[in-house]
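Of the protein chains in this complex, one is absent; all others appear in place.
Each chain carries a letter (A and B) given by its place in the written order, and its residues are counted from 1.
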Amino acid sequence: MSAPARTESLAELERLVAALIARGHITEAELATQQASTDRASPENGARMVARAWLNPEWRAMMLNSGTKAAEAIGVNMVGAPPLGVLEDTPGRHHIVVCTLCSCYPRAVLGYPPHWYKSFSYRSRVVREPRAVMAEWGHPLPDNVELRVVDSTADFRWMVLPMRPAGTEGWTEDQLAALITRDVLVGVALPKLPA
Amino acid sequence: MSEPEHTPAIHDIGGIQRFHCTPVEHDEEPPDEFGKRVDALRQTLARKGFMSVDELRRGIESIPEAEYFALTYYERWMRSIALLMLEKGVVKPEDLA
Partner (left out) sequence: MTPRFAPGTPVLVKNDWPEERGPCHIRTPHYLRGRSGRVERVLGAFPNPEDLAFARPAEKRVLYHVVFDQPAIFTDGVPTDHLLVEIFEHWLEAA
């Protein structure tokens, strides 16, 4: 849940930042540049990569081989970022990503993780009852589809390449990208056509 | 299956009973300015070699249980960053008093 930070925490942070600046370790400009860079990353990057994979088999193969290279190819700066892995859904297999130990998330590509991804309930429940969590959010997974829960514990960060929905034949990359939300890229939702 | 005979560490919460019946709230709000600033501070310090993400996690995991669950996400980060900067002598206790 997104409770606001308390007043004493705001003061504590400013004392820490002021000390680091006064001792010459960092500058306000560096913090501003860093924040602007994370603010620029968004699920639209992942949506673009997935839409292109649905249209272009060579791009798809490249992205499955190295998500990092695919992210760089659409202009994301991956220098210093953990490697990005892409999990390929098939008609018989779906993936859902969680980090039970902390909140590992492909920030360089998708931006700040949402509150729900960092919540104790999501982190705890998804390894144990992933189908219940998906169903609660309106995305029940058919019984005949294998669900793979990916617990992001170490050096990679993970993103799902979902199945292209039926009824999108002839769509452009922009139209397809509009179907791909952050929830879809984490795997808690499936792409849906607008009603 | 029998109940586990070990107690997992505070952050190691995959599948535990405590949150079994808690719904996942679909909260899509971006972090507030405090959260964004802590996030930027963490990345800046990492980029300049003052700390690693692994150290950040170790610091978070060392927060006592009562505080761990009372603090917000980015408050836990800030607590860990301050701890690490003190531990390494990058800042002094009097700086943060």
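Miscellaneous remarks
Going forward, a residue touches a chain if its C-beta (ideal position, glycine included) is under 8 Å from a C-beta of that chain, and two chains touch if they have at least 3 such contacts.
Here the structure is a predicted model, which is why all the values come from computation and not from measurement.
When you scan A:8, A:28, A:58 or A:143 for touch with the missing chain, the hit is A:143.
Looking at A:29, A:79 or A:154, the residue that reaches the missing chain in the full complex is A:154. Counting over the whole complex, chain A has residues 83, 85, 95, 100-101, 127-131, 143-156 touching the chain that is not drawn. For chain B, the residues touching the chain absent from view are 1, 4, 6, 8-9, 12, 14-15, 52, 54-55, 57-58, 61-62, 88.
In the analysis below, only the chains that are shown with their structure count from here on.
Centroid to centroid, with C-alpha atoms defining each point, chain A and chain B lie 19 Å apart. Of all the residues in chain A, the ones that touch chain B in their complex are 1-6, 9-10, 12-13, 15-20, 22-23, 25-26, 30-32, 34-35, 38-39, 80, 98, 100-103, 112, 114-116, 118-125, 127-129, 133, 136-137, 151, 182. Partner chain A is touched in their complex by these residues of chain B: 11-16, 18-20, 22-32, 34-41, 43-45, 47-48, 50, 57, 60, 69, 72-75, 78, 81-82, 85, 90-92, 95-96.
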